[in-house]
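Here the complex is missing a single protein chain, while all its other protein chains stay put.
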Amino acid sequence: MSLNIGQLRKDFPILARKVNGKRLVYFDNAATTQKPVQVIERIKHYYTEENSNVHRGVHHLSQLATDKYEHARQFVASYIHAGSAKEIIFTRGTTESVNVVASLFQHLIGAGDEVLITAMEHHSNLVPWQQLCRQQQAVLKVVPINEKGELDMTALKNMITSKTRMFALAHVSNVLGTINPVGEAVKLARKKNIPVLVDGAQAVAHLPVDVTGLDCDFYAFSAHKAYGPMGIGVLYGKEEWLKKLPPYQFGGEMVDQVSFSETTFNNLPYKFEAGTPNVSGVLGMEAALKYIEEKGIGNVRDHEDELLDFATRKLSKTEGIKIIGEAREKTAVLSFVVNGVHPYDLGTLLDQMGVAVRTGYHCAQPVVESFGLTGTVRASFGIYNTLEEVDVFVDALKKSIALLK
Amino acid sequence: MSLNIGQLRKDFPILARKVNGKRLVYFDNAATTQKPVQVIERIKHYYTEENSNVHRGVHHLSQLATDKYEHARQFVASYIHAGSAKEIIFTRGTTESVNVVASLFQHLIGAGDEVLITAMEHHSNLVPWQQLCRQQQAVLKVVPINEKGELDMTALKNMITSKTRMFALAHVSNVLGTINPVGEAVKLARKKNIPVLVDGAQAVAHLPVDVTGLDCDFYAFSAHKAYGPMGIGVLYGKEEWLKKLPPYQFGGEMVDQVSFSETTFNNLPYKFEAGTPNVSGVLGMEAALKYIEEKGIGNVRDHEDELLDFATRKLSKTEGIKIIGEAREKTAVLSFVVNGVHPYDLGTLLDQMGVAVRTGYHCAQPVVESFGLTGTVRASFGIYNTLEEVDVFVDALKKSIALLK
Amino acid sequence: MTIQEKQQAVIEEFSIFEDWLDKYAYLIELGKELPLIDEKYKTNQFLISGCQSRVWMHAELKDGKMIITADSDAVITKGIVSLLTRVFSGFSPDEILEADFVFLNTIGLKDHLSPTRANGLQSMMKQIKLYAKVFQLKSNKKSE
Partner (left out) sequence: MTIQEKQQAVIEEFSIFEDWLDKYAYLIELGKELPLIDEKYKTNQFLISGCQSRVWMHAELKDGKMIITADSDAVITKGIVSLLTRVFSGFSPDEILEADFVFLNTIGLKDHLSPTRANGLQSMMKQIKLYAKVFQLKSNKKSE
C-alpha cells in the first residue's frame, strides 16, 4: 500500500498557506517538520480536558494526566523497540539528550581517555563531547568520511582502542543525508566494550528505529523533527547504564525522600526527570509517532526515496550544480552548491518564490568546511512533499541562478 | 475595576467539565494552573500558520517564527521588569532554572563555603544546592521560619557571613503561602555582595514581579503555573552574571564558530539556549502573561486574597482543622490538616465530590515535617476560582470528615 | 474458596452499593476493622514505597499457605489493603502467583487500579507476588 499524499497533505494545515504570495513549498524538514492536525488537536484536547500536574496527585485529573503521560512513555518505548518504558527519559530534545549523557560521563572519562565522534556530526553531538574532553583532558577523535560522505569503516576499526570511552555518531547526517551503518558500528564498539550513543534526530521521521536491534547504549531524538511538538524529545538509555549513572538535575518527581542533610532518589525513569514534565509535549509526540506508524514508516521511506531520487536526478542535470553527499545509503536530505553563487542568495530568491530551504552550515560547520565550503543549500523532504513540489523547486532554482549569474 | 469572574471562567474550557459526575472545582493551582483559550489557541495558531525552526533560516516562516520568538522574549523581559531581553533565558521551568544556576556556580563555590536557603524551600530550590554543597564540600545552611511560617529575618541577618556564596529563597512558599520579604532579604545580602536567587514559581501568577526593583541576581519561574503551557519557563539573570558564567549545555544556536579543535560561543541570551528552542511554549507563555496583564495583576491579587480570606475564615470555624501557614503576608495557598484524619483520605473523598486538592508533602518534605506532619491538604487558588467554589469545597470537606471519623 | 471465588464474593458484596458514597463508607468500615499488623512489622523494612499513605505489609508461610497482614495510616488505603489480604491471604505461593487481580476493577474502584495511582496499589500487588515468589523459591530449594 502506498501513501495517498494528496489526502495526507490535508492533515497539515500550514501547507495550505501562502508565502510571499506563492503556495508554500516546505523543504526545510530537517530543521523542523510541520505538524498534522492529529498532533495539534491532541495538545488542544489535553489543555481542554485533561490538564493537570502528574504523579502523586490523588484527584481525578492528576490521575488522568499521569496515566496518559505514562502510557505515552510506553508507546515511545515500543515504537523504538526499547526493552522497557524505564529506558525512556523525556528531555527537551536531541541536544539536551546528548548533553545529559556527556555530563553523566564526566566521571567515567579521564585524562588521556578518548571520545570518538564522526566527521559529519551536528554541533549538538560534537560540542558537548569536545567540551567534556577539554574539561577532562581527554582526546576527541574524529572518524573521517570519504568524498561521498560515507563513514570510513576501516578507519573506525583502527580508531576504537582500549582508550576509547564513548563513541557518538549520527544515525543520519543532517547535511549529507548519509545513513550510517550504526548496527555494524555498534558491533565494532561492543567488542571492546565501548558504549555507543546514536544521534537519531534525522532518523526517527524517516527510518524504522530499533534500539534493541541496533544494540546501542543511548539513542537521542527530538519530537519536532518527526511531526511532533517543539520542546520535547527522548533519551533512550540501556537500563544498566541508567541505573549506574547519577541524576542530572535535581528537584520535583526525581527525589524519593528529602531532608536538609540528605536526599534519596526515585527509580527509573523518574531519576532523570526533574521538575514538572512537559505532559502536553509528550502527548503530542505520542500522537506524532502514532501518525507515522499509521502511515507506515516503510511507505514513508519509499515515498521520500522517490522524492530524493527525482530531485537528485533533476539537479544532476542542471548546470553548475554540485551535490554534496552522495552516499549509497541516503535519505530525505539533498545538499548542494551552485558554482559561483552564494547559498544565501539562492535561499533568499527561492523564498520569494515560496520555496523554503535552509542555507549555510546547518549547525554542522566542520563537515561543510571539510568539503571546502562555507555553506550549502539544503532541501530536505517530509512525508507530505510531492514530486510536483520538486518541480516547482527546481524551476525556481533555475530562475534564481539565472538572475544571480 | 474588579474582575468579572463569571465571564473570565468562560476562557477556561476545562472548567466546564465534570469530574466523577460533579462540576470540577479546581483548587490545585499551585501544582499547575488551567489554560485559557487565548493560550491554547496561540499554540494552535503557531502550528497552523507560523511553525518553523528559528534563527539563521532565510525563508519567510523561519523569519516569522524568529521574530515572534524574540518578541516574546522582549515581552517577558518587560513583564518582569528586566533590564533587557538578553537577561531572559528560556528553560524548561523553575526546576531547570535553579539547576542551571547551581551548576554554573560549581566553580564559584569551594570547600567550607556556605550556601543559604530557607526552611520552606521546594525540593527544586533545595536539592540542587544540597547536592552542589555535597560535591564541593560546602555547607548548606537553612534559615529558620517561625511557627506562623514566616522567615526569621534576624536569623537571616546573622547567617549571612563572609563565607556565604549564594542565597536562594522562594518568593512565595508553595506549602504555606508565605510571601517572603525578598526585597529586604536582597538588601541584606547585597551588603556582603552575595548573589540572590529567587524561586518565583508561586509568585508570577499572583503578585507583580519586578526583578529590577527586587534587585535580585536570578529569578526563576515556570509558565505552567501562570496559565501558560508546560515545558517552558524562565531564568532571569543579571547581565553581568550571565556574561561571566560559562554555558550550560552545548550545541545548536548557542555556538558561534565550531571546529573540531575549538568552539566559540554566541552572545547572550543564546549562549544559554542549546538546541532547537520550544517556540510554541514561549509563545504560549507570552499569551498567558498577556492574559494576566490584561486582567491586571492587582485585580488578580485582590480576588485571590478574597478567596483566601473567605476560605481561611470558614476553615478556622470548622472543628478539628488546623491551618498550616499563617503568615501575615500570604497568597493563594491554604494548607491544613484535620485531627486524626489522613490527608490522603480527605483528598480521595474530596475528589469524589469533584474538588481537586493536593495532599502530601507537596515536594517540600522538610517544611511539612518541620510542622511535625507527614502531609497536608492544600487548596490553592487561581484567577478563575469563586467564593461559591469555596463553599462547595468546605461542604465537601465537612462531609468527608464526618465519613472518616 | 479459591482466590477466584473470593474475588467473586467481594464483587457481589460491592454490587449492592448504588453510589460511590456507600462504597467508600463500606471501604472505610473495612479499613477500621482490618486486623492490625503486628506492631513489630510497622517499620521501614516493611513499608511499601510508591504510596502517598504509608502501607506496611508482612507475609509468612504457615503450612504451605501465605498469611498476609497489612496496615496503612490512611483508612481508605487500609480498606483496600483489607480487601487484598482477605482475597489473597491463606493461599499457597503457587496459587497467588497464578492469580490475576481483577476484582477492584469490577467493584467500581477502577481508578484505584491504575499503575500510576498515588495509593500504590500496583506496588502492593507487586509486593504480594514478590513474597509469593520468594516463598516458592525457598520451598523449591528445600524439596531439591
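All chains are identified by letter, namely A, B and C, in their written order; residue positions are counted from 1 within each chain.
Following the convention adopted for this analysis, a contact is a pair of C-beta atoms (placed from the backbone, for glycine too) under 8 Å apart; a residue touches a chain by one contact, two chains touch by 3 or more.
These numbers come from a predicted model, not from an experiment.
Partners of the chain left out, restricted to shown chains and counted across the full complex, are A, B.
Within the whole complex, the absent chain has one touching residue among A:305, A:345, A:369 or A:391, and that is A:345. Residue-wise, the contact with the chain that is not shown comes from A:359, picked out of A:34, A:48, A:359 or A:385.
Touching the missing chain, out of B:42, B:55, B:86 or B:238, is residue B:55. For chain A, the list of residues touching the undisplayed chain reads 20, 342, 344-345, 347-349, 352, 359-360, 374-375, 403-404. The omitted chain makes contact with chain B at the following residues, 54-58, 60, 62-63, 66-67, 70, 256.
To be clear about the criterion, only the chains that are shown with their structure count from here on.
Taken as a graph of touching chains, this assembly is complete, with every chain in contact with every other.
Centre-to-centre separation between chain B and chain C, using Cα means, comes to 39 Å. A separation of 31 Å divides the Cα centre of chain A from that of chain B.
Chain centres here are Cα averages; for chain A and chain C they lie 45 Å apart. In chain A, the residues touching two or more other chains are 56-58, 60, 62. Contact of a single residue of chain C with at least two other chains is seen at positions 52, 118-119.
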